[in-house]
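Note that one protein chain is taken out, while the other chains of the complex remain in position.
What follows is chain A.
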Amino acid sequence: MTVPATVAELVREFRANGRIVIVGASLAGLRAAEALREEGFTGSLTIIGDEPYEPYDRPPLSKQVLKGWVSADHTKLPRLREVNAQWRLGVAATGLDRAAKQVRLADGEQIPYDRLLIATGTRARQWPNPDEAALDGVYTLRSRDDAAQLQKALAAPPSRVMVIGAGFIGSEVASVCRELDLPVTVVERGSAPLVGALGGVIGEIAAEMQRDHGVDLRCGLGVSSLEGDSGGHVRRAHLSDGTTIDADVVVASLGSIRNVEWLEDAGLASGFWGVGCDAGGRAFDVNGVITDSIYVAGDVARAPHVLYEYQFLAMEHWDNAVLGAEVAAHNMVNLEPHYRPHLLLPGFWSGQFGVNIKSVGVPPFGDEIVFTQGSVKERHFAAAYGRRGRIVAAVTFDHGKWLEYYGKLIEHSGPFPPPPPGWDQPPDMKPIPAEFPQPGVPTAIPDVVLTGHDPSERRAEFRSRPR
């Protein structure tokens, strides 16, 4: 047989009889499994998830579920097709042996694979003091169970809710509280809500929006400790300026932690910002060499992006999980030159205080911002972010239909400021500094991060090559 014929035969054989294991049974894991079957993979497929539930959707948890519109167990992800897999739910993967090509489970079992997809996502960062975090009434919000418990607590109702951290999830929780007419205090160490993701200029608008809706917003302050009553229920928070706030529900929304611990000894490029991979989802090993059998998708992946100077991009966005999973699945059952890149223009949405916030691109990559359409006062507007004369991102408040236009401009490295619209121009169209926090200044952790090496942070540690 010729070489190409042999290769084709190998691909066929793998698709028919290969063994694929997916670790992480949520959005990315499910969509990858469906895509694998769609691609004609008929071999054995095992999906491992540490949560006891079938894949469910997280965005509604901080919105419809908390409001009490939808119950937490009604968020199951729709199935796009039969996946015919062995589901191992309620058991965590605890290790990866690349030499033996096996995934180790918490119950001691070893699952062999020919190809592996890592889709373990992120988890909520807990309140750092474990005793305080263990108080009744202290919550984080990542899982279905978290949402069910917090929803119950909000319905009780509490006398005051305190939200620590005004990123997207914290702001959405505060918004729900106001909709439920609950008094809420938001404490944010940065200068404004959403400042890590969208910068200080937009942050100021978000801050005003919160205050207009009756949120007691305290920026530039930290919570130093939580205090419980004799029954072990949280009662009070002490702030860094010496003041205290009485609250009986506390939501710590301090950003997330990548679920990579189980990969500790696997020799992959895994770390604080996730597992490094190429644009096709193929994981790097610790030396930056591509692995052939291990793929990554979703919140736990970080990959170089052509539009952003090939910096590694880590995104906690729904779209990214879906498209990343589809691309990884495609590449798992194909060979070069049929690989596909995952080159999504990042984008997310958030609903808060009656406003639909959407963005495309990577706002923190920009250093300037210009309002391009609509009215800030009425909170219907579009704004573009620029860097060195190019548009790199855009954000809209209740103006989402225009995102596509800005997306196209970004994809083509359009000019910044972008050409003025023909109508509905904001009064001031001069670019101004976007006011992102300096690296190293603590703030709500943005959920899109350029994770390229920053020498000033001395985060990288060089380990000489293992022999």
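Note that in this section contacts are C-beta pairs under 8 Å (C-beta built on N, C-alpha and C of every residue); 3 or more make two chains touch, one makes a residue touch a chain; residues count from 1.
Everything below uses one rule, namely that contacts and distances are computed from a predicted model.
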| item | value |
| --- | --- |
| Omitted chain (choose from "Cytochrome P450", "Dihydroxyacetone kinase, L subunit", "cysteine desulfurase" or "CbbQ/NirQ/NorQ/GpvN family protein") - UniProt protein name | "Cytochrome P450" |
| Hidden partner chain, residues of chain A it touches | 372-375, 378, 380, 401-402, 404-405, 408, 419-424 |
